[in-house]
Each structure stands twice: as C-alpha cells, then as structure tokens.
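Of the protein chains in this complex, all but one are displayed in their positions.
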Amino acid sequence: MAHPGDVSALDALINSGAVDAGRIVAVIGKTEGNGGVNDFTRGYFTQSLMQMLSGHLQASPAELAARIPCILSGGTEGVLSPHYVVFCRAPAQAANGNEGKGGALAIGLAFSAPTAVEQIGRASHAHQVARAVRAAMDDAGLDDPADVHFVQIKTPCITVARAEQARACGLEPVSGDPNKAMAHARAAGALGVALALGEIDEAALTDAALLSDMALYSERASVSSGVEISCNEVIVLGNSPRWRGPYRIAHRPMRDALDIGAVAGALSDLGLAASPQLGQDALGRIAGVFVKCEPQRNGRVRASRHTMLDDTDINAQRHIRGAVGGMVAGVIGDGRIFVSGGAEHQGPDGGGLIAVIASGAQDA
Amino acid sequence: MAHPGDVSALDALINSGAVDAGRIVAVIGKTEGNGGVNDFTRGYFTQSLMQMLSGHLQASPAELAARIPCILSGGTEGVLSPHYVVFCRAPAQAANGNEGKGGALAIGLAFSAPTAVEQIGRASHAHQVARAVRAAMDDAGLDDPADVHFVQIKTPCITVARAEQARACGLEPVSGDPNKAMAHARAAGALGVALALGEIDEAALTDAALLSDMALYSERASVSSGVEISCNEVIVLGNSPRWRGPYRIAHRPMRDALDIGAVAGALSDLGLAASPQLGQDALGRIAGVFVKCEPQRNGRVRASRHTMLDDTDINAQRHIRGAVGGMVAGVIGDGRIFVSGGAEHQGPDGGGLIAVIASGAQDA
Amino acid sequence: MAHPGDVSALDALINSGAVDAGRIVAVIGKTEGNGGVNDFTRGYFTQSLMQMLSGHLQASPAELAARIPCILSGGTEGVLSPHYVVFCRAPAQAANGNEGKGGALAIGLAFSAPTAVEQIGRASHAHQVARAVRAAMDDAGLDDPADVHFVQIKTPCITVARAEQARACGLEPVSGDPNKAMAHARAAGALGVALALGEIDEAALTDAALLSDMALYSERASVSSGVEISCNEVIVLGNSPRWRGPYRIAHRPMRDALDIGAVAGALSDLGLAASPQLGQDALGRIAGVFVKCEPQRNGRVRASRHTMLDDTDINAQRHIRGAVGGMVAGVIGDGRIFVSGGAEHQGPDGGGLIAVIASGAQDA
Partner (left out) sequence: MAHPGDVSALDALINSGAVDAGRIVAVIGKTEGNGGVNDFTRGYFTQSLMQMLSGHLQASPAELAARIPCILSGGTEGVLSPHYVVFCRAPAQAANGNEGKGGALAIGLAFSAPTAVEQIGRASHAHQVARAVRAAMDDAGLDDPADVHFVQIKTPCITVARAEQARACGLEPVSGDPNKAMAHARAAGALGVALALGEIDEAALTDAALLSDMALYSERASVSSGVEISCNEVIVLGNSPRWRGPYRIAHRPMRDALDIGAVAGALSDLGLAASPQLGQDALGRIAGVFVKCEPQRNGRVRASRHTMLDDTDINAQRHIRGAVGGMVAGVIGDGRIFVSGGAEHQGPDGGGLIAVIASGAQDA
C-alpha cells in the first residue's frame, strides 16, 4: 500500500488470476492513520477496496461492504507497515471428509444488526456480539470453541455528533468522550467473544463489569472500533479437520507489553523457531501476525514507571502499538504486523494476545 | 523518578551512605519530555540534580554542572521508563597494578570549550569533539581505541532565537530549522567520535559529509543535543586492565530497527543469554543499556514501507525510540533502557548501536 | 460535512434541483486531517465527491477529477469547521454585454501537465504554474491582472517514496524531507502566480529565490500541496464587468498573524462592517472566506517570542492555522473559514492574505 486509498496490489493479483475476487471473504489490515476517532484512513481504504472489487464482481460497493468484513486498525507507529491480509475461501476448502493431522485454517463470518448509539459499549452490545460470534463459528464449521484461535471484531463507535443526536432523542450514550466510548465499544466486543467461547460466565457479563472487572477477558478476541460502520462485523479463525489448505493458526495470551515469550510460544506452536529472529525460510511461511496490546493502567510495566497514560501529546494507544509492534516485528523480522491497541478485556489486563497464521505447519 | 525534577532516589542513596556524592563523575539518563528542541525536562532535571548535589558538596550548582556531565535524552515513548544511571569513580578503581582478565569498566570525562552557534553542526565542530574524546580517553586511562565501547556526547543545538542572534551578527547557522540543526549537531558529535577512535579518516570529515555521506559512522558514538548547554560534554566508557570493579561493558552495531540479534550479541559478550528474555538473575546483573536508533531514510524497514518520516503528528524520532525501545526492553525484560533517536553517523545508516554494562562478567 | 467522505449535503442540493451538477466547475474546501504529507482526508473527500458527481453526470470519477479542480486544505484546528465551497458557472453568467458597476465574480480554471518529481519546487515549476494561471485568466475572461483577487493553486508534492523513486532514476528532488519539499512546492506555486499577475519580475524568479528571497510574493496567491495529485490545478477568481451574478470578491494582504485590520479591510471593500463582529445580516451575505498564513520565521510575532517553530509535538502550520483561524472567525462570527498554512511567498513574509466573497455588494 502506497497510501490508504491504494488497493492496486490486490487489483493486480486479481487481474493476473492469482486471486479470484469472488472467493474473497474478509480483509484485515492496518492503515496509517492515528487509530483514533478522527482516523479516516479506515473508511478511505474500505471505500477504495469495495469500489475496486465492484469492478470485478457483479455487485455494488455497498453490497460488497455488507458481505465482506473489512476490519482495519489505524496506526502504523514505529516499524509497523501499512498492509492488509486478504482471506479467500474456496468451495473445496470447506468440503467435508477431510481429516488432516489437526486440520487446516478455517474461517467463518457474521454481521450483526446495527447497534443503537445508546447500546454501544454496554452488556447488551456484548450479547449481540456473542450471538454473531456463534453464527460465524457455524459459518466456519467450528463446533468446538477450543479450535477457535482468533476472533476479529469491528464494532461501531460514538462520535461527539452521534452522542449529541442520541441525547437530543433523550437517550444517553455510555460516554460523551469519544475515546472513552470507543473503549467501551471494544470492551463489549471482547466480552461478547469471551461469552461465545465460554471463557466467562454469562452472569458475570454486566454493564458494570465493562472496563471495570479486568479479570474477565478473552484470550482470542481482537476488537477494533470505528466511526465508519454501524453494525458489528465478526471474523472467526481456527483450525478445523474439515478444512484443507496450507495454513494453520496458533495464539498465546501476552501477560504484559514485555512478554516476548508469548511471541516465541505462538511461533513454536506452528513449528517456527526465532533465535532470536525468524530466518528467511521461516519468515516466508508467515501469512499473518495479529497482536492486541494495552498500556498498563497502573502506570507501570513490571517494576518501572511508564509515561504513556500521562502523555498529552501522543495518545497512549499510539505509544503501546509502537512499542509492542517493535518487539514483535523484531522477533518476526518484518514490520507487516497487525498490532492494535485498545485491548480492554482482550488478553490479561495490561497485556494482550498474539495470533500467527503460517503455512507448512500441518505436522507441527 | 516520579517526574523530571525528582532526584529524591539519589538523594536517599547519598544520605544512606550507599553513594558517596563526591565520587559521582557523570550521569546519563532519560527524561519524559518529547526529546525535541522544546523539551525542557532535560534542563529541569539537571537543575534539580545539581541543586541537590550542591547540598551535599562544597560547590555551587553551576560549579557542579561544569564538572559533572549530565547527559539526558528526552522521550520515554512506549514501555521506556524515565531513569538515570549514576557513574561513580573511586580512587582505588583508577589505580594501576590491577591486572583483571580483560579488565573492568573504565570511565573518562571531558568538556570542550563552548561551540559558537555558526560552528554547530559543521566539520570544525566534529574536530572539537574529537579532541574532547581523546582528552576523555586520557582521563580514563584508555590508550587503545579498541578498548572503548561507548562514547556519550552531549552537544549544544540551535533554537530559532539563537539562529536569529547569529544572523543579526552576520553569521549563518548550519540551518534555521531547529530540528535540522539538531541533526547536524548530532552528526558532528558522532563523526568527532569516529575520528578520535580511528573509525574514519580525517580527510573524509568535511562539512559536506555531515548528514550526507552515511557510510561514515562510529559504532560506539551516542550523541544527544539540547538547548540547555553551550559546550560539548564527553563521557568515554571502556574496559581497562588498569581498573577494578564488578562491571564490564560490551557493544554491537545495529544494522536496522529490527536487529534484535545485536541485542542478543551484546548480552552474549557479557555472558548473558536471553531466551528469548533475560531471567531474573541475569536481569539483576544489568547496570545500564544504551541504544541509539534512527528511522531509515528511504522510507522502508527491510522490505516494508514505514510511515515515520511522513507523519505530521508524531516526530519520527519519537516513533523510532518507541519501536526500538519496545524490542530491546522485550529482550532485557525491563523498560529502563536509554534509547535515543537521532543516530546520524552513530552505527549503520538506518540502524544504530547498543551498549550494555553488566556486573559479574569479568570472566566472560 | 460529518466526515471527510461525506458529500451528502451537496448530493441533496443536486437532488433538490438547487444545484445543477453540470455547472459545478470547482470546489475549494477544508477537511479535518492534519494538513501534512500524511493527511489522506483530502484524497478521501475528492474520491467521494467525484464518485457522487459521477452518479449525476455522464462521466467517470476519473474524468470528473480531471476537469473539476477540487482543492482542499487539511487541518481544521481550533474553531475552524470542515466545509467546502462549490463554484458553479452558468452560461449566462459568462455572457458579454453586461456592464455592472464594477462587475461580478468571475471564475476561470486551468490544469497544467504533470510536474516531474525532480521539478517540483523549482523555478521551472513556477513557470509552469504561471502559464496555467494565464490560461485560467483567459478562461475567466479576466484580461487585467488588477481584476484578479484570488488565485487558488494545488500543486503535487514529494513523499519519501516518490523521492526514493526519483533518486533510483538518478534524479534529485528539491528535498528529501517531505515537509520541506511541500514548502518548496507551495513556493513555486506562489511565485508562479506572482509572475502571471505581474507582481514580480521574471528575472527574479530563480531556483535560489524560492523559500529564500521572501521579499518576492503575491498578494493574491493561495497554494496548497498534496500527495493525491500529480499536476497543478488553478482556480482564478476576480471581478469582471462581463459577468453577472450576486457575488463580488475582495482581498487584502496580511502583514502578520495579528493583522486583524486586514480582515476588516477586505470586509469593508465589500460594504461589510464588523464592529467588532459581523451581524446576522452581514454574515448571511458571506459566501466564502479564504486565508493564507504562516508562522514568522524569526521566532517572533511583533515584539513577542512565539513557540510554533520549536514545537516538536504540534506542526507549526497547525499552530498558525488555529491562531489566525480563531482571529478571522471571531471577526466573521463563523468557523467555516478556509485557513491554509504554508503561505511561503503568499502575502508578506510571516503574514499572508485574506480574500472574501460576498453577495449584495455590487454597489460598494
């Protein structure tokens, strides 16, 4: 990507026949905005992508946007590089009767109904997400939550303007502060995943628990939030014996922003050794790396004070993405890492999680 | 440090007798400013430190500032933690007749005369620095440049106001753009070190070479630049058989911002293994980690486009410090890492260097 | 505009018949990005606008983009509000035989050929712009440069990636620093206007003069620069007896960022009095306010030191747009002001210029 509106690389792959546009089912990527409420690079990329695909398929951009989740995280701080991962699904891949050793990468999708502004970031929002996650698992043919390794969610968020509209109707949004509301929306998405995967009890999921009871979390949820959508988009990734293909996925929770062992662990699950960095062959097997992270709210990383939360000039999410992105990219040897901040309830508090997709790992 | 004016931790160590204030010869630290021209946390810390030491010693703050180099780098992006390393020198340590296996950490100092505003960032500035480096080597008793592992320099820089004053006198500063002038000042410092250590030929050191011929560099120079000083402060660190003590130092150049192998290499030179992170015992031996880094000027880190140089919102130096700091802290397991951007001519272009001081490494 | 991709307000006006899409000849607006190299809100808006207009006209978005200049300035700091001004031209308006008292607002357009990366920001670029300005004056039927009150230019600029490509071909861009190159591009645009309007001598227009001889300037040039275009787009606005319509335009140079008198002066030329702010009726007559401004390079605004140029956290152009925008919006009583930084050679050095379009001013 030369800029957030540049989808020429995928266009060329489609034109060359390497990618069948009709088999594209989802896109996850990073764009070079600031990752906050006023990051419009996500909407720009989505508009450009759907317009380009519309030229290849018999569907309008709006129809495509309604059926192909395009989940973007803004912010390519430090060594992170703008990029997008395109997920394709061929009929044969989803066929039954294939029993590999541990299975292959499986993908399933779902879109929820729109979430009302006053509902965003509350427990009912999480329940809505949980239902969508189960629908996406069905779509992937993943019955066992243990086979699910990564669930990417995109939720709508609340701008000052949307909050005003809601208030004018007598409805109170969860917060009038756009960044705070965005955090609530991510929290609802994460606990929705945790509920669907059986990581938390339904009784624990209350309005009060969101952004408060940080002992509740999913080890496999990655949630972004953006102004450009009004419903929840869900992508479920796992390994399934029903699927064939060269790819497998692994994940690990990260206990804090220095948990380099989690990176090595996820790679190891796929038969990849970093010592301390992946070699060229191993790097060539990597198809996608997805990370969530979060500045520790107590102002410390292990024993040492950090300054991310007190910085008036750089948003804390931009700080943490740059730092964790630097660490993961150092181990992988490449900056095309999906690193997303705002990991509320996504992995241990103050930490996060990592998922890696690699080819050639069937026997691991 | 609770804030940039907080020197209470050192004050307590002096009061408890753990540190003899009279033996403090240098301080290197990171403060939580933005690291740019308008970062006043460096001056604030220095003022606070000298005032506190003045209460323990028979000298005014100004006298102490003139004999104890206090070299600070602003910017604790991401997981980096504000901290300072205090170097003490006891008479016995510098005594002759001590033949260790490879020697112990040696330190030497020098201050140059003030650099004129119009001279800052030019070849004559580099020559001035080179002379000061040789004086500091003499002070440390380090005769062989090969025994030098790290040279920390602080150079003055040019603000808009200083540039105006110079122009009013008919003198042209190297650049009217403060950030550009700061880069020139660091370049002059780095090539001064390279010249003193025999890493470059004197003939190669021209005005035109600064910030231009990036094949010229020192693997052991670390240069900061700040508005708060007018002369060049030099700290030379090496291993010397003439010195005794628990510490040794090692260094490695970093070829780019993903060179995690350089971190492992420097640790390995001191008998420390990160797999992938230092264990508690090994971490306890670390006394200081010093890193210089720089955003690759061609807009790429290895194969992938980075966005640090095109970002209007976050200064590129803040980006790179956060990313490389995240990687090094991940390997070390602690955020108290001195990571300084602006590595022009300090290590390979687009990369940088790392130096580590650890105890218990005499036999490594 | 609810966001940079929102063109629904114009779409509604077209659907209601209030605006004839076929008569739209140019758009000038402000979007809410950072206004720097990595501001993609401009490209996003343009893509959205051309796509929307394509639905109303028999032309592809690309064809429309090639004939309707859409000149945007990013950055709505402070009280500034994202907005766009749509210029329509009806056949009758351009008809001869109409001799009003002083004439009515006239508009003319031109697009230059693409500017090569190595040419951007040099004297030859300025000559190319001057030719385009003359073509736009012809298009408007404005023969006398004195009747021209505002020339809006959009020039291409140089990203790190473009600079690399040029260097790979052995061509040297004017600067490798994207923000510096952007300044050079604006300078070339401004002196191109000055040349076309007879405000400077052709002999004075040299490579060396750009960004250096600040005594050369145009009082009527407004230049933006963006990554999203490769040629120069020109919109000339003036008053012509050959045109009919309710609007007239006036302009004033601003000598510095505190020149509130220039605002009052331009309003006065249109028969509008601010005491100290326009009343509701007068505000209703305002159709567009266009301002260029620039932080004083000597670090002072009149007697007092400013800190815009030394700020590592906020780009100086963002600072000055916010300040001058606040002043002008205070006099006008509305935040929908086009305020663009980067006023190199556009008005007096350290100042800028203002142009105002208002209706009902024929007799003033």
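Order of writing sets the labels: A, B and C. Residues in every chain begin at 1.
Here is the rule we use: a residue touches a chain if its C-beta (ideal position, glycine included) is under 8 Å from a C-beta of that chain, and two chains touch if they have at least 3 such contacts.
Please read these numbers as outputs of a predicted model, since none were measured by experiment.
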Chain not shown: contacting residue from C:327, C:343 or C:357: C:327
Hidden partner chain, touching residue among A:16, A:58 or A:312: A:312
Option touching the unshown chain, where B:3, B:56, B:167 or B:300 are the choices: B:3
Positions on subunit B where the hidden chain makes contact: 2-5, 32-33, 38, 40-41, 43-44, 47-48, 51, 161, 227-228, 313-314
Subunit C residues that touch the omitted chain in the full complex: 1-2, 32, 34, 76-83, 257-261, 263-264, 274, 276-277, 301-308, 310, 313-314, 318-320, 322-327, 329-331, 333-336
Subunit A residues that touch the omitted chain in the full complex: 34-39, 159-161, 164, 176-180, 297-299, 305, 307, 309-313, 315, 318
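Heads up, the rule we're going with is that only the chains that are shown with their structure count from here on.
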Most centrally placed chain, judged by C-alpha centres: A
Averaged-CA centre spacing for the pair subunit C and subunit A, given as whole angstrom: 40
Overlap residues in subunit B, where contacts from two or more other chains coincide: 34, 305, 307, 310, 313, 318
